[in-house]
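I have a structure I would like to understand better, so I am pasting it below and will then ask my questions one at a time.
Of the protein chains in this complex, all but one are displayed in their positions.
Chains: A, B and C, in written order; residue numbering restarts at 1 for each.
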Amino acid sequence: MKEELQKRVIKGPDGVEFEVEPLRDYYCEAPPTVMPGAYIQIVEDLFNWARAESIWILGFGTGCGAIEMRPLMTPRFDAYRYGVQWRPTPRQANLLMISGYLSTKTLKRAIRSYEQMQSPKYVVGLGSCTINGGMYWDSYNTIKRLDDYLPVDLYIAGCMPRPEALLAGFQDMKKLIRAGKGEGANRYAENFDWYKANQKRVIHDWDMPDYSW
Amino acid sequence: MEFDWMKIPYALLTLFIVVNYGFLLNALIQKIAARVGRRYGIPIWQNYVDLIKNYGLRSSITHGAMFYLGPVFRLSGGVGLLLFVPAIYGSYMFSNLSFAGDLILALYFIFFGTLGMALGAGESGHPYAAIGVSRGLSQVTTSELPLALAVFSVALQYQTLSVTEIVAAQQGGILNWTLFTNPVAVAAAMLSFLGSMMRPPFDVVLAPQEIPIGPPTEYHSSYLALMQTNRAIFPVAKIVIYMNLFFGGASDWPTFFLKVFLIYLWSAFVGVVFPRFRVEQSIRWFLIWAVPLGILSILMV
Amino acid sequence: MVSALYILIAALGAAFFLGFLKDGMRATAYALTLAALVFMNFISAGWVWVFVVDGAAPVEILTSGFPPPFAINLRMGLTEAALTLLVNLSGLLSALYLKDVLLALGRRSMAVLLIAVMALCGIILTRDIFNLFVFFELAAIATAGLILLSEDKRALSAGFKYMIVAQAISVLLLIGIIFSYHATGTLNIDGMAEASTELKTGASIAFFLMFIAVVAELKPFPANGWALDIYESAHPAFSAIFSAASGAAFLFAADKLLHIGGAAWFPLATGIGIVTFVAANLLALPQTNDRRLLGYSSIAQTGLVLAVLGQQDILGDRYLFVAGGLLFAHSIAKAGLYWLSGLIAGRELPDWAALRSRPLLIFAFVTFIAMLSGLPPFPGFYAKWELARLLAGEGRIALLALILFGALLEAGYLFRWFGYIIKREQPAQRVACTPHKLAPVIAAVVAGWALGYLWGDLSGHANLLLAVPLLFALSFLLLEWLPAWIKNTLAIAGMVAFFVLTYAEYDPLRLIFSVIILIGGPIIFLASYHEHGRRIGFYPAAMLMYAGLTLLIRANDSFGFFAAWEMLTVGSYFLILRGKHSEPHALSYIIFSLGGAFMILAGFALAAQGAPQFDLASLSLLTQPLAPWVFILLALGFMTKTAAIGLHIWLPGAHGEAETDVSPMVSGILLKAGLFGLIVLLMTMGKQQLYGIELTHVLLWIGALSALLGNLMAIFEEDAKRLLAYSSIGQMGYAVFGLALMNHLGWLMALMFVINHYIYKSMLFLSAGGVAKRTGTRDMYRMGGLITLMPLSFIATLIGIIAVSGVPPLSGFGGRWIFYNAILSSDVRLPMVILFFAGPIAFLYLFRLIHTIFLGQLKDEHRKLKEAPFWIILPQMIFVVLLLVFAVAPGLALRRVDTYLNQFFPEGGLNWAGTTISSNYGYWNPVAIMITVCVIFGSLFAWLLFVNRKAQKVKQFNIVFAGERPYRPETTHFAWNFFAPYRKALGFMVQPFVTRFWSGLTDLLHAAADLSRRLYNGNGQTYAFHFIAFVVVVYFLWTGV
Partner (left out) sequence: MVYIAMATGFLLILIGFYGALTNRNLLRMIVAFSIADTGINLVIISVGYLPGRTAPILDTTVTAAAAAARIIDPVPQALVLTAIVIGVGVTALMLAYTLKLYEKKRTLDIAKFTELKW
């Protein structure tokens, strides 16, 4: 574990010494919980409609697929007209786009970013590499099946998929959400231990709290 | 003093109209900007959807008491600003709560939201939020200066600080507008207007990738919803002041909508054409180009 | 009464008789010496009693039975009696002090001491010029003998240098005497004065030689190197005599010669005196040796009195009052300081820090330097006031300016020295305190205070030592043994009681100030309950400041006003000096304040035009061309206290480094003294023009620039309390601006700022102080995230910054609203631009204050912090309530003032209809604003709480960080150099030009002084050359003129 995450003894201004545990004291240790939808179904439906029509993406360029997202912002494809927007901060995003292969090193950051999004949140795997490793199926350094680490809602196959495929993917995602099937966050919470075990298996220098709110 | 309780529902009505108009107006302006880039742009109701979506998020986090207060301050600032200024000239119904204070109240109340938002952003503990605040506050010191000078000039011109009286003085023809009676002041104020609309070239405060949108970087769900609501109200409220001071006010809602739209368009017009300034550049820009106009305007009155 | 001749006879007899004693009978010899000195004192004191109480006429003492021309005669009058008493007393006390030395050296040394005292008395008493010469030589020989008392071997060469110069002096004196005799046919001083007409022509070389010889004994610049060497190396007890007694005697001799020479020679005395005064004070600046420093100071003070001797033509019947006041203050203080220096082991100035273990000696030291600097209530203060009044009345402005400049230099090095004592590390060697060495010091202190009372009585003004507030403050000196909380309670009770007793006497304007001082002061005192122990030195200083403030607003005439001003300056200086690292800042504070005070003194003196009493109200009667100058002097003086830009450099350090409960006192309350002064000034003098420039317009610019630059400097400050201090500069700028607008609303705005600034700045200083107390630092970037640990401090700060920034609905908005209305009715426009600019800048530093301390990332070492102490929080909460009340109902305080201001500015008042306040231009309704804002805010807050009822509370590092995690709180808290882009854009405006100017000025003075003091190269021959050159140059300058 890195030096700055180890316990340290601190002397206060009044001269009293005490111990600080960065992992416990700086980060929230509460695990994620399953969050039910609104009590009234029609409200939940309204919300689902709104969630579908307002997809805010965390543009996290992990692999070569990242380059396929930029055309979506341009006049030719213009994803904005479908209510899709890119947000710079996970806090405000609903959809984590894993754009291409994901190295184990990047996985750590992707998990963290995912956990810091607010539920309901969705994960879309972009490209074949996220499905089965693609051409990197035997690489020492990339993960093969994204689904083992994050609750993927939708894969958009291709190497790389064209922007049109992405647009089509968004439409499918919308359908899923509208149908109330975008419950990845709850799946993650339910199978939290399993996901964590998988994550820790590939990330050997695990130096984070188990869940980053 | 007898308080007319009917003012409260009237004020809420104004608020309702302005919120909806603001949502649509924001989307419209975004659309126009998109069309300049030859994009189709967002659907006109997109802002409503985003708002509902944000209220519909199931989880949320908090960083502490001030984290709550930030958006509350922000929206109170917008609502208060709107309600302290009469919206429709000559209408008792839409004079809002302007009996509570004059122009100065409105001008200083602008800072209520700014300050509160800055506090909430600070409470989030995020360095980027603080950097954003630092930039925003730095920029606002000089961008508001031409407006202050223009307001002073206008107040001198009409010898009053009451918004209603200033509008009254501009009635009777388009040539009676401050725009034509005191063009230098209006020029200064309109340059200042650019600085307060968070559009290019003065939007480094919200640099989306460098400091993930600055102050609100930790805000989400209903906190963000409150701020979005403010985003609908505040520009309109601010433009209402401009409209009343410089463009003859509005004596009915259609005029109101039109004038507000046109004034708003001015910032979008500049915004789509120019790239971004760094903070110190924008400070210098305002001091060199806008402030002298303001000074000139108070000397010429 | 015993004839004064017995003074001489007793000394001579005893000295003669000492010769018969065996060398072993030293105790007897010492007893005999003391007895003779006591007897001499008895005679002098008896004569003083006769003249003062019985009002007897001066007595001529004839020798050998002939009237004056044919025999030597002596005279005993009030002056002579007082001076001989001074000489004899210092002789007696020094003899006491010298006990060990005298017993070790034996009877001869005692005889020499007696002869020295006798010779000095002789110089004072004799009325014969040749007899004067004889006593001069006796004094010189005795002096040369006494120098050898010193343990310092270097004294030997100093004595020889003195002998060389004394020889030269005696040569000139003798030539002068013989030719004067030749011209007048008499040796009698009065005879010469009557007979000689040609002596009075002003060019007579005979008289010139006599006069210059006597003056040379007064150590004029630059022919005074020998004296400095003596002061440095001689035994301190002898230096005390040499400075106090010899100085007095030789000055009186000079006075006698001026009596002969008449008015034609007065300018020469004044010229030599003033040059010496200024030069010696200047050269003293780079001194590090305590006794040499005191020597320079002695020379300077003697020069000042000599200058006053030359002014006797205009001083008239106040001549003795002025010269005596200065002389006695100098003599007593200098003797006391020399005696003190004997108790200190080291010779460097910081070695005096040893005094710290003895509060009584500190008090003595304070008394002495206050006397030397001419601070109330000591004689020098009254004398200075009279002197300034008369000089200004006669139009001798240049002289007055030089005197004040020299006095400022002197105060500079004296207070710097005091700073060393209080702040520097204590040396290993403690103060050697034996009773016989302590007694003279105590006697000097008692004499100083007694003379203060006496001079107060004679002054023709109210005796300051009888003023209730001052007495109350001084009484805390006697209560120092009590624990702090009792004294605190007494202080609070006393101030509140005084307010209750007197509140009916104030007009609404003064009422506001009196409430701030006498009620606001006690609220801040609540925070002082936090301090434990006895807190020695705090209460006298604080109460002195409050006494000064109270007397200031109660003053009716210029004298009372100025005395109060000096008191509050001194009191606050002692308060500020208590801060841990405040030594340099307290020094610059006192120098700026005294500089300002001297300007006020000069202004009042000019205004009075020689009238002994001058009501403040009469300022309005002044006319051109005098009025604008008076205005400028007074305004500059007051603006040193409001820290207007250019005169502000003392403030940040002084307020920032002060103790937690002192900062709000000196910021929230003390700064108002300057504003009060400006209010009095503008109320009486109104608009003034100088060369066509409207002076209030200049004030407008100064106010606006202060507001802008104060705010700008605040935003780049890392230290929380300094930030608040800079903000005070800005806030005071606003207030000065408001006053300078010279209209109804401008004044109302200034008063609104007075009240607001008191409340929120006290609150913020307490809050920052409480936080600094807990965190152990004032650097804001070392803090962060304290909101949960110190919520009450946070609330106070939050309310405070909303109020300061002028955002509705808190009371700061009222100030801004009135400001806008006020500028609308003013015909000046350009300075407003600057003020408009300054306004939003306040947001920058205010946000930074609250953000970097309370928001952001909590530092590891602060995790276990507790809320600030109860007694520091309590006044803050009171202030919060006050702010809210004042925000909703500003009329409580302002309405009466508004009405009151109608008599000065009938136009443009406010209308107070119900809860709405309206002016000619606009309106506001604080109650409606408050309700509206609260309702909107409350309902939105409730809504947000409702929808976020299940929000997960996260820890401080749970922030989005681009998929990474923050490293440490220190690197995650964005705080240091917070407004970097602003510095890039406008940093050039806060280059420390002013600081550089003032430090350049002081460096220049120091460098000049350091260079010129190399004149004194230590060679006795050079000193002789200095003397001769001095005589020649003065002669040619004099005859050439």
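We adopt the following convention: a residue touches a chain if its C-beta (ideal position, glycine included) is under 8 Å from a C-beta of that chain, and two chains touch if they have at least 3 such contacts.
Predicted, not measured: the structure shown is a model, and the values here were computed from it.
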Completion exercise
Chains in view that the hidden chain touches are C
Exercise for the section: Consider the whole complex, including the chain that is not shown, and state which of C:I7, C:A29, C:A166 or C:L671 touches that chain. Expected result: C:A166
Handout entry: Touching residue (missing chain; options C:V134, C:I314, C:L360 or C:V515)
Key = C:V134
Problem - Option touching the unshown chain, where C:I9, C:I178 or C:V515 are the choices - result: C:I178
Completion exercise
Out of C:N902, C:S999 or C:N1019, the sole contact with the unshown chain comes from C:N1019
Completion exercise
Missing-chain contact, candidates C:G145, C:G677 or C:G703, resolves to C:G145
Practice task
Kindly note down the residues of subunit C that lie in touch with the hidden chain.
Solution key: 130, 134, 137, 140-141, 144-145, 148, 153-154, 156-161, 163-164, 166-168, 170-171, 174-175, 177-179, 181-182, 187, 225, 228-229, 232-233, 1013-1014, 1016-1021, 1024-1025, 1028
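The definition used in the following text is that only the chains that are shown with their structure count from here on.
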Exercise for the section: Would you mind telling me which chain pair, A-C or B-C, is linked by more contacting C-beta pairs? Expected result: B-C
Practice task
Just give me the whole-number Å value for how far the CA centre of subunit A lies from that of subunit B.
Solution key: 35
Handout entry: Geometric centre distance via CA averages, subunit C-subunit A, whole Å
Key = 70
Practice task
List, in ascending order, every residue of subunit C touching at least 2 other chains.
Solution key: 952-954, 956-958, 960, 962
Fill in the blank from the handout: In subunit B, the residues touching two or more other chains are 55, 59-61, 212, 217-218, 221
Practice task
Write out the stretch or stretches of subunit A touching subunit C in their complex.
Solution key: 4, 8, 10-14, 16, 18, 20, 22, 25-28, 30, 60, 89-91, 108-110, 112-113, 116, 208, 212-213
Practice task
Using the touch definition up top, name the residues of subunit B that touch subunit A in the complex.
Solution key: 34, 37-43, 46, 49-50, 52-53, 55-61, 208-209, 212-213, 216-221, 224
Practice task
Give every residue of subunit C touching subunit B within the complex, in rising order.
Solution key: 785, 787-788, 798, 801-802, 805-808, 813, 816-817, 820-821, 823-824, 829-830, 832-833, 836-837, 839-841, 843-844, 847, 850-851, 855-857, 913-916, 920-925, 928-929, 932-933, 936-937, 940-941, 944-945, 947-948, 950-954, 956-960, 962, 972-975, 978-982, 984-986
